[in-house]
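Note that this complex is displayed minus one protein chain, with the remaining chains in position.
Up next, subunit A:
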Amino acid sequence: MNRYVVGGAGVASVVVLMSLTWLFGSFSWALATTVLLSAIGSGYFAYRQFTQKFSAQPATSHAAPEKVASHKVAATASTGNANDSQSLARKMLDQGRYTLLLRPQIAESIPPKLLQRAQAMLDDAMTLVPGGETIVGKGANSSPDLPDHLDGRIVQVEGFYLDRYQVTNEEYFRFVENGGYEQISLWDPEIVPALLDFVDLTGEPGPRFWKNGKYLSGQAQHPVVGVCWYEAAAYARWVGKRLPTDPEWVKSGSWPVPLPGARPIQRKFPWGEAFDQNKCNLWGSGHGGTVPVEKYDEGMSVGGANQLIGNVWEWTSSRFGAWQSSASPLVLDASMRSIRGGAFDTYFETQATCDFQSGDKAVARKRNLGFRCAIGICDLIPDQSMQAEEHPAQVETQEYAEVAQ
């Protein structure tokens, strides 16, 4: 481009020079005038370039943020704070953190549509375990002379929701991806100094057997393993839930039937009294590893919790050894937590029953240890669908009252 401009200017200068020579009749006067005109022209051009360059630059650099800011202001002004909270609520639903929206403190500020969606997600993903009595610690007393009715302790459990499935790699990945390992508030204060140890095979924060901060391919629906008790508890906090207590876990699997004046009757396995190799993933099943959490749906509990027995052991919030015999107690590490349910490598069926309790150190990150979450009914807003069922009954009662009058 510049080449053509310079060439054009040269041709023009020659034409002007010849015209002025003809006009003044003197070549020297014509040359002097041409040089003067060229100098004035190029000076003016240079001045224009200079002014354009230094006046336009600050103008554009300021203009962009103002534009963005004005867009933001305009968006905020048009939609208000409500939209912000709605988009946050939607994000939480996408992340599977629906229980946070169903908390009484938060539910007030959430639109009913989103609340309904959260309630539907709760119903899909969690099973309701009613409150009542359960026997915990059955078989934990080693004394052979102990009568059956004294074996195990009766514990009162409040109603709660329990995850239908163990927490999967995919679900746990959302926690890792959203900086779960950097949010100190999610972690128990005593474990914060050890957080840097909770890394995967490549040194990235995450479960022990992951690579580059991601689970292995094809294992999205497998239960997350290689997480210690503290990691499980942090995830549960992030998702708005908690780990189930030991009696809660037993109750959800053994589903006790209360009997008036007698100890409740409860199942040995979630599906009944007799062991069935086809209903769970233990050593005898021959998989030699974890399977997707939806498998073995024939072995689900009465309430609809899948794989309570087998696949991976599940962390509970309770300490290990609470139900052991006082005659010869175990000398235990104080950090040992109760685990339940058996895993893919559990050899004996008798060690994978609803009654059987094992334990491991809270910092153990093993290949057969996973978890599922729970939340108390009292921690959530009342279920709208359940309330709706109560209304017709009330109407009927009113009608009956009117008729009676």
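Following the convention adopted for this analysis, contacts are C-beta pairs under 8 Å (C-beta built on N, C-alpha and C of every residue); 3 or more make two chains touch, one makes a residue touch a chain; residues count from 1.
Quick note on the criterion: contacts and distances are computed from a predicted model.
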item	value
Which of "Double-GTPase 2 domain-containing protein", "ABC transporter permease subunit", "Binding-protein-dependent transport systems inner membrane component" or "Oxidase aa(3) subunit 3" matches, in UniProt, the chain that is not displayed	"Double-GTPase 2 domain-containing protein"
Contact partner of the left-out chain, one of A:Val15, A:Ala120, A:Leu196 or A:Leu332	A:Leu332
Residues belonging to subunit A that touch the chain removed from view	283-284, 286, 321, 328-332, 336, 342-343, 345-348, 350-351, 358-361, 364, 366, 368
